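Take a look at this one; I'll ask things after.
Heads up, one of the protein chains got dropped from this complex, but the rest are sitting where they should.
After this line comes subunit A, so read on.
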Amino acid sequence: MSRAEAAPTVRPVSPWWTLGLLRNELTTTFRRWRTLALLAVLAGVPILVGIAVRIETGDGSPPGGGGGEGPAFIAQITNNGLFLVFTALAATLPFFLPMAVGVVAGDAIAGEAGAGTLRYLLVAPAGRTRLLLTKYATVVLFCLAATLVVAVSALAVGALLFPLGDLTTISGTRIGFAEGLGRALLIALAVAASLTGVAALGLFVSTLTNSGIAAMATTVGLLITVQILDQIPQLHALQPYLFSHYWLSFADLMREPVYWDELRKNLGLQALYAAVFGTAAWARFTTKDITA
C-alpha cells in the first residue's frame, strides 16, 4: 500500500461529491428487498382494482351498482382505462402510499443507528447535515417512485382490461387522450408532492430513536391518528393544518379549467411540514450524541 509520505494532503472536495453519496443512498435503498416488496404491493393495488371492476361489470351493469361507493372515478373506468390511474391513486393515497413512505423515512436514520452503520458514515465523515439532506432527498424520490409505480401499473392494467380514448373531465368537457395522459402525470406529481410532509415527519421521528422499527411504527401510527382526526367534525378548526387534509385535492386537476385553490393549499401545507419537521430533524440530528 502507499507509504505515509503520500498521505498528507486531503483531495479538494468535489462539489459533485454529495451527488455521489445520494446516488449510493438511492441504489442502497432501492436494492433492499423491503423497498422492492413495498413497491410490489403498491403495484398490486391497481391490478386488484382493475380485475375487480372488470369482473363486476362483466355482465354490462355499471360498477358500484351493487351498493356502496368506491374510490373516486371508479365508475368511469369501464369507459376509459385511463381512469384506473386516478382511481388507483385515490385508493392508495390515504394509506398504502404514506405507509410505504413512513417505513422508508422512519428507517432512514434510526435504521442506520440500529445497525451501527451510522457511526461509520459519520466518521467517514459524511457530515451530519449532508447525510440528513441526502436521506430526505432519497425519501422524497421514493415518494415519486412509489406514486409512479402505482400510476404506471394502473395505466398498464387499464390499457389491458378496458378501452382507452378521449375522456370526460369532472366539469363535463371532453379532452383528448394525450391531454388525459398529461393530466395523469400531473396528478401523479401532485400525489407525490402530497407525501413530502409525511416524509419530513418520518425523518424527524427517525432522528429520535435508535430503533428503525420503532420509528416506522411511530410514523405510521401518527399517519393513522391524523387520518382519524381529519374525520372528526368537531375538530374542523384544526383540520386545515393536518397534513392529509388536502390530499384528495389532486382530483381538481381533472376539472376544466383546473381548480387550483386547494392544490395550492396542499402544496403550501406540505412545504410547511417539510420546513418545520425538517428543521426539527436537523436541530436534533446535528446536536445528538451518537451512542449506537
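FYI, contacts are C-beta pairs under 8 Å (C-beta built on N, C-alpha and C of every residue); 3 or more make two chains touch, one makes a residue touch a chain; residues count from 1.
Operating definition for what follows: contacts and distances are computed from a predicted model.
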Discussion item. Missing chain, UniProt name, options "Cytochrome c-type biogenesis protein CcmE", "Carbon-monoxide dehydrogenase small subunit", "ABC transporter ATP-binding protein" or "Sarcosine oxidase subunit alpha": which is it?
Written reply: "ABC transporter ATP-binding protein"
Item to complete: Decide which residue listed in A:121, A:155 or A:269 touches the omitted chain of the complex.
Response: A:121
Worksheet, complete the sentence: Cross-chain touch to the chain not pictured, restricted to A:20, A:163 or A:221, is A:20
Response to the item:
Contact residues on subunit A toward the hidden chain run 1-11, 13-14, 17, 20-21, 23-24, 28, 31-33, 115-117, 119-131, 286-287, 289-291
